[in-house]
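Not every chain is included here, but those present sit where they belong.
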């Protein structure tokens, strides 16, 4: 963190009488948090191919979202991701601002802009019912500047569907395994590939699936190494994390 | 149920004065339960290649077990299965009676006798730690007169181990899938074979495996058809049910 | 598995120059999955009296279902089972295709065809409220070519209702015990019959029934041997498994 030098510079200025101790105190009081914020900015820079801001749409009115988006856009933001946004809010917003959206994934992108398409993230699902969550992951990753390959409906009950898609799996930098019910996809994929696997349990199922708990426990207990898990139905989180991993710089 | 004829015969005897109504009443009072018991006996006959009685060893003293076994043996029983029997009880019993046993599976067979070896039941496990439960299932099935093929340590995290064993799986009449942790084995096997699959979740694992709950939920939510589940660690129940299915007569 | 001979035949053709190594490679690449599929086909053959394909209706649009059904019908399929299909989708489909349906069981059969009616599967329920799940099991089994006997409302709180139906129970090849609340039916039936019993816990009940958890746990802990369990409300799974068992060939 370079900011130590800023403080040193500030102290030199105090020493030289260029700034009064009282004014220096005010600067110092704010500094640590600017520094913390800087870390964030640094992060944002590392994902500069994509959108740098995300709005959690749930629990916000369409007007509130519009306000935030416009304020961000005014500062130059593009490709602003809005997650968990309902159809009626999409209906409102698309009349007001430049908006791309995926209704099933409850996602919208304000002021969309072509992004680069780096690396390779595979998003695999156990069934077609897991698609909404998978799309939330896939579109999040795409907006953040990643290349995404979709392998949908390759669940373990028909293992040949997965095995006939080994090539895209083997060449992935990150795999997002999205599955409900027994959630075994993450384990099987984790045993096949040598890249990080992010499991996303979904609430798809009934009865003893307990709205995703069964799949969550399965993935946490995966006997395959290299698998980690995010919250039930958290496609956004998986897409975001996959982007971080996919865009990592190599070791020097 | 043939016993109706016995009652008819009894009534004929009443009619013919060979037995008084009072004595017939006494016989009738016992009959229904003999009849119900008879159904059991009929069942036992259908599994006559094996042992017809099982003793749940847990919560019984070695002396109590010995007493029951001796009483059964006196009536002609052989291959008497004793489940969940601890090592110290085995130590005691093997000095007293003719006893075969598998310490790891907590199983013993009193007055063992060579049985026939019918059909084909495959017992598959996810890992080596699931072996104790699997052996409880396998030995139970063997004592009941079934041929058993063991496929151990073929868990889904290295799916090739399972795929290189397709032939025994494909030729099974019943498969018992024994797995802890994420319990995905039942689903993958269920998707490969066309015979009934009995899932046995095991308490193998730690943390969020919750002593078998994770595997249990996985198996209950199996996206493969043809899979049913027994209690956590219930190898005996799986072996017993597999025997029932394996030894079914064909449709006429 | 006969397909080894197909590969051998292919290799002979390579040897004889009838096919180039490059084309043979293409064939081989697909083969393993055809082989796996073949196993399925083999299975399907074993249930050839009934429908060989099942569509999970939940989460699919009526149009999507129609598309799949028509594609399957074009390849000769009949008696195509559609599970968990809502009334509005039934309303749409019955105008478009030849459709039989059971609204309460959320089941439909596209291009229905008379099937044979093999063996004997008994579907028993604890109460009248369990009927919808029971019908899902019963109709599934019937469409797959099995003879089904229904014993509804024979719950254990009035044990005489069950005892007065011993004869159909005793002559069943498989019993499906469908019950909510305390789910004791599976245990009591399991203690009476000598054939495999499949327990289907239902979400019928309130309060501490926890939407089927109480019945599920009861059935998993059944003190009767020969009982296994499927997911809460999974009538289809029970009917499908019962069909597999009922139609087993006898031991040679």
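Note that the chains take the letters A, B and C in the order they are written out, and that residue 1 is the start of every chain.
As a working rule, a residue touches a chain if its C-beta (ideal position, glycine included) is under 8 Å from a C-beta of that chain, and two chains touch if they have at least 3 such contacts.
Here the structure is a predicted model, which is why all the values come from computation and not from measurement.
> 3 identical chains shown; how many in the complete assembly?
Taking the entire complex into account, the copy number is 8.
Just so we're on the same page, only the chains that are shown with their structure count from here on.
> Going by the touch rule set out above, what shape does the chain contact graph take here: line, ring, star, complete or other?
Drawn as a graph, the chains make a fully connected set, so complete.
> Can you tell me which chain is nearest the middle of the complex, judged by mean CA position?
Central by C-alpha mean position: chain C.
> Compute the rotation angle for the C-alpha superposition of subunit A onto subunit C, expressed as a multiple of 5 degrees.
For the C-alpha superposition of subunit A onto subunit C, the angle is 90 degrees.
> Determine, using the mean of C-alpha atoms as each chain's centre, which chain is farthest from subunit A.
So the chain farthest away from subunit A turns out to be B.
> Where the CA atoms of subunit B average out and where those of subunit C average out, how many Å apart are those spots?
24
> Between subunit A and subunit C, tell me the centre distance in angstrom, where each centre is the average of that chain's C-alpha atoms.
The computed centroid separation for subunit A versus subunit C comes out at 40 Å.
> Calculate how many whole Å lie between the centre of subunit A and the centre of subunit B, each centre taken as the average of the chain's C-alpha atoms.
50
> If I count partner chains per residue in subunit A, which residues reach a count of at least 2?
159, 163, 207-209
> Under the stated contact criterion, what part of subunit A meets subunit C in this complex?
128-129, 159-160, 163-164, 204, 206-209
> Applying the document's contact rule, which stretches of subunit C touch subunit B when the two form their complex?
Touch residues, subunit C against subunit B: 1, 36, 39-40, 42-43, 46, 54, 118-119, 166-167, 170, 173, 192-196, 198, 216, 220-221, 225-232, 236-238, 240-241, 244-251.
> Touching residues of subunit B toward subunit A in the complex: what are they?
Residue positions touching the partner: 126-127, 155-159, 163, 181-184, 187-188, 190-192, 205, 207-210, 213-215, 217-225.
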